[in-house]
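Here the complex is missing a single protein chain, while all its other protein chains stay put.
Our next item is chain A:
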Amino acid sequence: MSTLEKSNVTKGDVVLEFQDLRVDFVSDDGAKQAVKGLNLTVRAGEVVALVGESGSGKSVTSLSAMGLLPPNAMTRGKVNVTGHQVVGMREDKLRALRATEIAMVFQEPMTALNPVLTVERQMTESLESHNLAYGEEATARAVALLERVGIPDAAKRIKQYPHQFSGGQRQRIVIAMALTCGPKVIIADEPTTALDVTVQAEVLDLLRELKDDLGVGILLITHNMGVVADMADRVSVMFLGELVEQGTVEQILYRPQHPYTQRLLASVPRLTDVALTHEDQVGARAAEAQAAVGEAADLVLTVKDVAIDYKVRSGVFRAAEGVSFDVYKRGTTALVGESGSGKSTVAKAVLGLIPTASGRLEISGQNLPSLKGKAARTARRQIGVVFQDPAASLDPRFPIGDCVMEPMVVHKVGSKADRIKRAKELLDAVKLPSDVINRYPHELSGGQKQRVGIARALSLDPTLLVADEPTSALDVSVQAVVLEMLKELQAEFGFACLFVSHDLAVVDHLADQVVVMRRGQVVEQGATERILHFPQEEYTKELLAAAPVPDPDAQRIRREARHQLRL
């Protein structure tokens, strides 16, 4: 660890400063302002969070500090990196600045690392190109850094390729790479967005430690208010290219002044009152919550002991095993878990998109996997589906009306006029103007597309709606609108809902039954109230403790609780 120098700045020095930064993008179709006059300072030893939704210009801001904007970007104003004015700087000077003064941690660790080079090669590259260390010395430094960021057996593993590390480890490597040349300021652009919550919590812990140990300044770009509460000292909120509000994390999260910040915070789903440590209350309230399960007559979907196999090169991979749960009329059952837990696999099996290896999937008493041909089609009519990615779930060549009417066309329901009438009703139900019927998906935003997806799912009046991460690709404020709409529609149409999500706070708002999955198996299941507020299993507790809440004080307590859980 001796090779890891503390950066030679004192706490409180300004390491990154934006003065009236303006960025315009120029294209054939004119110029568009991405950042409209931004003022922001990052001091050594502090974390400044830059928060905003899509199109707020937060990523553009961070790239301007690195001098990495595309050639059609016009940058004006001042960007000071440890006293060097970056705007208009020559490329070779900029290169000298990168890694030694300012470094970046990217969102997607898999694409930030080159898959065909060993970790060693990639880590020593910047040391060598900045004439800081060569050969064995460079490798020694890199190994020390990897140890520092928590890669076990670093001397050996440094010879491996990125794919041989897990997602969390890859992000640690990316962080180590950012640190190789001892930068004074690090820009972390959504560093944990691509990671599971438990891994996210660990990576955030690491970043916090590094900030304290090395005294670097961190500009944290994120959309996640929980991450902000967990990490940030000061917060700046951007909306449509403008800085609408800035202040300390307590000021912003507890007493937001600007209406945008207020609305943004109001849209963040919160999961509170989780009994992680005090087991005493569990008994009474759990039993009480358990009683609220629906009656057998209202049973819509029964999943019984289902196993699902994937064919892989080396044989068969069991993606899910022994999964059993029920979905009741007007009820919502949520499948939660991290990536690889098999939650989406189960949902796909319910939709009939992948075959089951054993077990029963009964909808209205019929076992779906055993149905053939026409019977299967009729049974499927009862199931509607909403997918995760609104951009991919609508055929770009279909007008919105045709998208919504497609299920009716496939099942030959009604005349053309009937279908159009129904499509208009459905679009009205999801609060879209009925003239969108002639528009095309590319003219709509992500949230609007997702509403079209919901309208399509409801067009045959399904008894069961399968929603596979329907809001995870959306901004929080848009997510709030879509979730609220789902709730209203369920009350109106009375369908049962199988809701797949990784976001426990969303699930808490929507579901009345929760099934927690891990590695293809059910860890814990039962009423939402019991699972999410009085969890019994360690894994569920860990999941709950790892999800950050947008409240700095509460988050500090949770963080400590989580550290205790891990011990």
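Basically, a contact is a pair of C-beta atoms (placed from the backbone, for glycine too) under 8 Å apart; a residue touches a chain by one contact, two chains touch by 3 or more; residues count from 1.
As a convention for this text, contacts and distances are computed from a predicted model.
Engineer: Considering the UniProt annotation of the chain absent from this complex, which name among "3-methyl-2-oxobutanoate dehydrogenase subunit VorB", "ABC transporter permease", "Cytochrome b" or "C-deglycosylation enzyme beta subunit" applies?
Structural biologist: So, among "3-methyl-2-oxobutanoate dehydrogenase subunit VorB", "ABC transporter permease", "Cytochrome b" or "C-deglycosylation enzyme beta subunit", the name matching the hidden chain's UniProt entry is "ABC transporter permease".
Engineer: Decide which residue listed in A:T10, A:Q85, A:T111 or A:Q164 touches the omitted chain of the complex.
Structural biologist: Touches the omitted chain: A:T111.
Engineer: Given that one chain is not shown, which residue among A:K93, A:K159, A:R255 or A:R377 touches it?
Structural biologist: A:R377
Engineer: Which residue from A:G45, A:P162, A:P390 or A:P550 sits in contact with the chain not drawn here?
Structural biologist: The single option touching the absent chain is A:P390.
Engineer: Of the residues A:F18, A:F165, A:Y260 or A:F534, I need the one that contacts the missing chain.
Structural biologist: A:Y260
Engineer: Taking the full complex into account, find the residue in A:L21, A:L63 or A:L489 that is in contact with the omitted chain.
Structural biologist: A:L63
Engineer: Please give every residue of chain A in contact with the chain that is not shown.
Structural biologist: That gives, for chain A, the contact residues 24-34, 53-60, 63, 66, 68-74, 106, 108, 111-112, 190, 193-196, 223-224, 239-241, 258-260, 262-264, 266-267, 269, 339, 348, 351-353, 376-377, 380-381, 383, 385, 387-397, 399, 406-407, 410-411, 431-433, 436, 438-440, 442-449, 453, 456, 460, 466, 469, 472-481, 483-484, 502-503, 509.
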